[in-house]
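Left out: one protein chain. Kept in place: all the others.
Order as written gives the chain letters A and B; numbering starts at 1 within each chain.
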Amino acid sequence: MQRVFGSINIKSWKFLLTAAVLIVWIYCYVANGDVTNSVVASGMRFGMPLALASMVGIMCERSGIVNIGIEGTMLLSGFTGFYVASYTKNIIIGLIIAILTGMLTSFVHALMTIQWQMDQIIAGTIINILASGLTSFLYKEGSTVPNTWPIFDIPILSRIPFIGHAFFSQQGPIQYFGLILIPAIWVLIYKTRWGLRTRSVGENPGSADTAGISVIKVRMINVVLGGAIGGLVGGFICLELVGSFSKEFTAGAGFTALALMIFGRWNPMGAFAAAILFGLAQALSTQLQIFGVNNIPNQFITLLPYVFTILVLVFSAGKVRPPAAEGKVYKKEEA
Amino acid sequence: MKLKITRDALVPFASVLVALAIGAILIAAQGHSPVQTYHVLIVRGFESTAGLQATLSKAGILIMSGLAITVGLRAGLFNIGAQGQVLSGALAATYIGYRIHGLPMYIHIPVALAFGALCGALVGGFAGLLKATRGVHEVISTIMLNSIMAAIVDYLTQNQFRLKSQPNTRTPDMLHSARLPHIFGYPTGFVLAVLLAIFVSWVFKKTTTGFELETVGRNRSAAWYAGISVKKSIVLGMLLSGAIAGLTGGLFSSETTGYFVPTFYGGIGFDGITIALLGRANPIAIIPGAILIGGMRSAQSAIQFEAGVSPDLINLLLALVLFFATAPFLAKLIRSNSKSITTTSGWGS
Partner (left out) sequence: MKKSLVAGATAVALAVLGFAAPASMAATNDDSKCGTAGVTCIGVVTDIGHVTDKSFNQAAWEGAQAGAKAVGGIANYIESNAATDTEYGNNIDLFAAKHYNVIVTVGFLEANATVAAAAKYPDIKFIGVDQFLDTTKTTPNLAGLNWHEDQAGFIVGYLAGYLTKTGKTGAVVGMNIPPVYRYAAGFQNGVAYAAKELKKKYPVTKIIYHPAADNAFSDPAFGASNSAQLLSQGYDVIFAAGGGTGNGGLARIAKAKGKFCIGVDVDQWNTVPEAQACLVTSAEKLIGAGVTDLVKSYKAGTFAGGNVYGKVGFAPYHALSSKVPAAVQAKVAAVAKKILAGSLSTGVK
């Protein structure tokens, strides 16, 4: 358990940061509840796509496969999801197709990295370039979807004071689903047999193999499951946040998600917190513009989240320790 | 962190052919003529004088950005955010190019380019420093720095460095003395890039610094046992990679545009990754790949205008080339002994 949450000094750092965020939050809430709720909710909205995208990375890397093709996975699945939804006039079918596309894309990644034992970074780069080339080659403007997912309040939960309005109000279904999915992934990784196998494959495939675990199977399944989440994010952006597909709409979000994954130390809840912090910094920079802070140039306000991420990484320092077998090709010893 | 370089040139060559064949199917499926399309591609990219000049100009930039990534890869660093370094180098070189008057060309150009390289090195080196001292992985820091540099560069171009007489955001024109000359219409930047590639190759083959960088890239703990300062090498690797990226931006300003608009530089850093991987992180081997891609890029518009095919075909072809060049089945088919290459193995510091 201790290892999961990191060493003592990381823990104290986390504790301090959490405490600081809580204090600022409570202070702001008391000072101006509406604006605070609005900023926190906005942070959630900015952060959720990134948080989910970083889950793709966690699923893959916990089993030992580096996936920098998150960007391409989201792009491709947003593309197919949108056009299928547009063609069938049904956003549910669109979302299903998006998820399937994500799984297929990740399957190709798994094929390249696990079956053909290619370099994982190169494989991911190929996915990204292929996705960008394919979607722009096949791109056709002028399609629309009949509607996008509606926004609604979750009954009862949205009335909880302090957090209700910020977390459970005026969001779409996939946004809410993320609140369930991320803890579920945490449970999957840390509390289930499957998670134990996944982690052992990611840390020490040799002994996992000896213990009778099929390294290749575990990795394949994790990568494809990760792809399903990537497809969900593509559908999330194209069918919930906005009803359109635009070329290169991911614009680096997949890489930011990787940063957040490392920031969160390959822990789903950690990455979630990191994504929300990142989203909060974005919401804050918007809020400064709303407050009419004019003596700081707009460009410097908007780079807040990025500076903030670097600063946190610098001060959190310590050893960032990825799964030990990550990125390495596993060759089964033939008898 | 192993870096094995294939000597088998047949695989990349075959992968280009296969990619073109698949491209032909796609073109035919869209109701166009593959023969005509590829004819236009060859004529406009390589055969016509204007096409060849454009191709070499683009190839020069691609070689440089590919080198920036290559240097990093050799030292075990993945400088995925070279774009921010390209931007800062470009703006710095442009600034020197229009601000300082009265220098002769043979001083002005080197000073402008050197300043560009310096600024790129500062950004890259900062990421290296973060990694060496605080263990912040360069993939994260350089991506964050990309956004930060984009904002800073945008601020400067909109304010201090802005050409006030124009309503649009751009810098003044670089002076003639800071513009790289063309020789009979052929770009000198290409020659510079090739020389730089030879130099980088020499550094890794013959110098102690190159050896140390590569050893750290291969196996950090072995390097440590051998008495090489790993931290120093990491900072140096990022400094060099950033410097070349900055130089790429400066070269681009000086040779092609002559002034700075942030959007001009979109994708240069990203292209470098493709080039470096195609050339398997070998400074010399990236040159043919860069020429090929440069040719495809310079024929892109003509393909649409003269053959009616979507110009995005080129990006698709590039992805296919990269796929077949790195996936093993083509190599197995050719029975080449080339081993797949390895760049970097994850995020560990």
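By definition in this document, contacts are C-beta pairs under 8 Å (C-beta built on N, C-alpha and C of every residue); 3 or more make two chains touch, one makes a residue touch a chain.
Keep in mind the model is a prediction, meaning the values are calculated, not measured.
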{"item": "Selected residue (touches chain absent from view) among B:50, B:107 or B:284", "value": "B:50"}
{"item": "Of B:160, B:208 or B:263, the one touching the omitted chain in the full complex", "value": "B:263"}
{"item": "Selected from A:137, A:167, A:308 or A:330 as touching the chain missing from the view", "value": "A:137"}
{"item": "Residues of chain A in contact with the chain not shown", "value": "34-35, 37-39, 41-42, 45-46, 49, 111, 134, 137-142, 144-145, 147-148, 150-151, 170, 237, 241-244, 246-249, 251-252, 282-283, 286-287, 289-290, 292, 298-299, 302-303"}
{"item": "Contact footprint on chain B, counting only the chain that is left out", "value": "22, 25-26, 28-32, 50, 54, 57, 147, 150-151, 153-154, 158, 165-169, 256-259, 261-264, 266-267, 297-298, 300-302, 304-306, 308-311, 314, 329"}
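In this section, only the chains that are shown with their structure count from here on.
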{"item": "Chain A-chain B separation of Cα centroids, rounded to whole Å", "value": "29"}
{"item": "Chain B residues within the chain A interface of the complex", "value": "26, 78, 80, 130, 134-137, 139-141, 143-148, 151-152, 154-155, 158-159, 273-274, 277, 310, 312-313, 315-320, 322-323, 326-329, 340-349"}
{"item": "In the complex with chain B, residue positions of chain A that touch it", "value": "61, 66, 68, 112, 116-123, 125-126, 129-130, 132-134, 136-137, 139, 252, 255-256, 258-259, 262-263, 297, 299-300, 302-303, 306-307, 309-310, 313-314, 317-323, 326-328"}
